[in-house]
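All protein chains but one are shown at their positions in the complex.
Which chain is which? They are A and B, in the order written, and residues in each are numbered from 1.
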Amino acid sequence: MLRYVLRRFLTAIPTLFVIVTISFFLMRLAPGGPFNQEKGLNPVIKANLERVFHLDQPLWQQYLLYLNNLLHGNFGPSYNLPDFTVAELFADGLPISIQLGGSALVLALVLGGMLGIVAALYQNKPADYAVIATATAGSTIPTFVIAPLFQLFFALTLKWVPVGGWGDGAFVNKIGPVLTLMLPQLAIVARLMRGSMIESLRSHHIRTARALGLSEYSVVIKHALRGALLPIISYAGPAAAALLTGSIIVESIFAIPGVGRYFVEAALNRDYTLVMGTVVVIAIFTIVFNLIVDILYAVVDPRVRYD
Amino acid sequence: MTDVTLPSAAKGRSLWADAWNRLKANKAAMVSLWYLLFMGIVCIVGPWFTPHDFTTIYQDYTRVPPSLSAYPKADAIDLAVKDAVQRSRLELAGWEEKDGKVYITVTSAKPIDPRVTRYIDRSDVFEGAQVVETSDDKLKMTMSADFKHEYFFFGTDNNGRDLLTRTLIAGRVSLAIGLLAGLVAVVIGVLYGAVAGFSGGKTDEVMMRIVDILYSLPFIFFVIMLVVFFGRNFVLMFLAVGAVLWLDMARIVRGQALSLKRQEYVQAAEALGVSPGGILLRHVVPNLLGPVVIYMTLLVPQVIILESFLSFLGLGVQEPMSSWGVLISQGAKNIPSATWLLIFPSFFLTTTLFALNFIGDGLRDALDPKDR
Partner (left out) sequence: MSERILHLQNVKVSFATLDGTVEAVKGVNLHVNAGETVAIVGESGSGKSQMMMAAMGLLASNGKASGHVDYRGTNLLAISKSELNDIRGAKITMIFQEPMTSLDPLYTIGDQLIEPIRKHQRLGEADARARAIEMLRLVRIPEPERRMRSYPHEMSGGQRQRVMIAMALANNPDLLIADEPTTALDVTIQAEILELMASLQQRLGMGMVFITHDLNIVKRIAHRVYVMRRGEVVEEGETGELFAEPKHPYTKALLEAEPTGRKLPVAPNARRMIDATDVRVTFRLGGGFMSGPPLELRAVDRVSMTLRQGQTIGIVGESGSGKSTFARAVLRLLPSEGAITFENRSIQGLTREQMRPLRRELQIVLQDPFGSLSPRMTAGQIVTEGLLVHEPSISRAERDRRAAQALEEVQLDPSLRNRYPHEFSGGQRQRIAIARAIILKPKVVVLDEPTSALDRQVQKQIVDLLRELQQVNNLSYLFISHDLAVVRAMADHIMVMKDGRLVEQGTPDEVLEHPREDYTKRLMRAAFAE
């Protein structure tokens, strides 16, 4: 088991390296640069800035320099927000994004999982159709439609919650972002859970458990659910990585100071260090959660441990 | 023995015919199919029949709410009269509405040129202005003008453009991108997946490794980079979006190709001496078609969402062109004062996505009935 985890972990390092490399060169090959936007920037100042940030050196040297810095945990300064380092930006924003994304993830897994189980147990009955309808709606209506509609109804019409803002993490400020982040995930989890639970309930060993007179609780929870969890686990890994690193849509609509918005802004402004920082953070989250998925998988399914 | 007279052969029920019958029995899918057809026709043909062009700006009608009756409304007339008179640099003495016409009386310190009627005509509210009466000293004049009746069933946007026309034009763009980019993704994905699956071995391993790596790149980053490379170009958007979404297709097709390769009927064809081309043509392609069709219908809504998402971020379709994402983005910025800007495009987008999803689900049930 430990060897299995270790091997998984070691194969993740080259993946991270490849991602960093591709992103670095992709970013640099794109036309434009961090200091081209500001019109009328004195060429001398521009040259100075580029020298300060080593942008005048050959690309491969910059690449090695960046890798070296990265190995030392140094993400560099942000080019477009010159008062901050990339690390500071993440230190400020990431906890907020994690808080919102984490709440949404947990809610989606718990509620979606329960809805899926209920639907599977009452297949083709009203409860099932209700879950399917919810899931279809949740996975069909895009976030950028749900979020403003939420604001329109609950903030502006009913005035239950503020329209937006972080409000130093007040509970009411989090409701909208968490719900809009959660809904599509909940829909997907419910659908997945329903499907895999139905399949699991149909499997031969469930028939055996029933033939042996095990209680319905044991059949459903101990035997059917455990097997049905596997697809959910594999889905939850990447989903967690995506949710915890912030959503640009939700953060921009609800005016949340998370890290989700950095990516697009930074890429458009050619804020190289910030883009790379975001890529690295997302990649690390992805790798870590995939690792957790692998471990959970092996915990749930003994067949995996021996492969 | 050799002289068999051919009996007339009964027609068989192909799997396609079976699937079509099953699809026809699926009410949600059929309603969705008709709805989508209707939506397509309305978006393509509709803009020619709406009373406005999608770029025309009505300065007097910025942000008017949707209405089934004609503009101008009573309270707008006063404003429009004042505006028009102010532009002509005359003094407004008074106005009245009579027999469906407006009568405006103006005064001035200098004699009034009868050509001032053109200031009234220039307004979006009035037309056919003429002088009715001029005082002898020409310092006072009464003009009459017809109302220019305008219909804004969906209201207008911040610039005074007709939302109905813009929504339909946006629909054209969104649907076209959905279809074309979907097609791009399917073509790339099918080719890539089929090559990987049928080559097998090392080729397969390397090709799928590449897919894995592309998968692990942050999705948005990839899209943004493509947009940055291609510029905010309308046509290249198809390519960018399509180029991102082919990965799933490639995986599905590869899996199918691998399992098809092991099918007994493929082995049987090999034993008959059928060439690889013949196997591909007669055995593989027809059996791949089902999953590809299903995936394509589920891909189109994804593409539309992705396009809308990019447009929402301002990376996609650019003004004055429009897509549902662009309109929703404007709508989101204008609540609460102009809710219709959000509601109408959202409704169009969401119902279309629903229809596409129902069709996709219906197709999956029809082509692969085991799944339910």
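The definition used in the following text is that contacts are C-beta pairs under 8 Å (C-beta built on N, C-alpha and C of every residue); 3 or more make two chains touch, one makes a residue touch a chain.
Everything numeric here is computed off the predicted structure, so don't read it as measured data.
Engineer: Sort through B:269, B:328 or B:349 and give me the one touching the missing partner chain.
Structural biologist: Of these options, the touching residue for the absent chain is B:269.
Engineer: Touching the hidden chain in the complete assembly: which of B:200, B:286, B:320 or B:336 does that?
Structural biologist: The missing chain is touched by B:286.
Engineer: Determine and list the chain B residues touching the chain excluded from the picture.
Structural biologist: Touching the chain left out of view, chain B contributes residues 1-2, 4, 6-16, 22, 202, 205, 263-265, 267-275, 278, 282-283, 286-287, 369.
Engineer: Which positions on chain A touch the chain that was left off?
Structural biologist: Considering the whole complex, chain A reaches the absent chain at 123-124, 202-205, 207-216, 218, 223, 226-227, 300-303.
As a convention for this text, only the chains that are shown with their structure count from here on.
Engineer: In whole angstrom, what separates the CA-based centres of chain A and chain B?
Structural biologist: 28
Engineer: Spell out the residues on chain B that touch chain A in their complex, using ranges where they run on.
Structural biologist: Listed in rising order, the residues are 213, 216-218, 220-221, 224-225, 228-229, 301, 305, 308-309, 312-313, 315, 325, 328-329, 331-332, 335-336, 339, 342, 346, 349-350, 353-354, 357.
Engineer: Which residues of chain A touch chain B once you look at their complex with the stated criterion?
Structural biologist: 15, 18-19, 22-23, 26-27, 29-32, 136, 139-142, 144-145, 147-149, 151-152, 156-157, 248-249, 253, 263-264, 267-268, 275, 278-279, 282-283, 286
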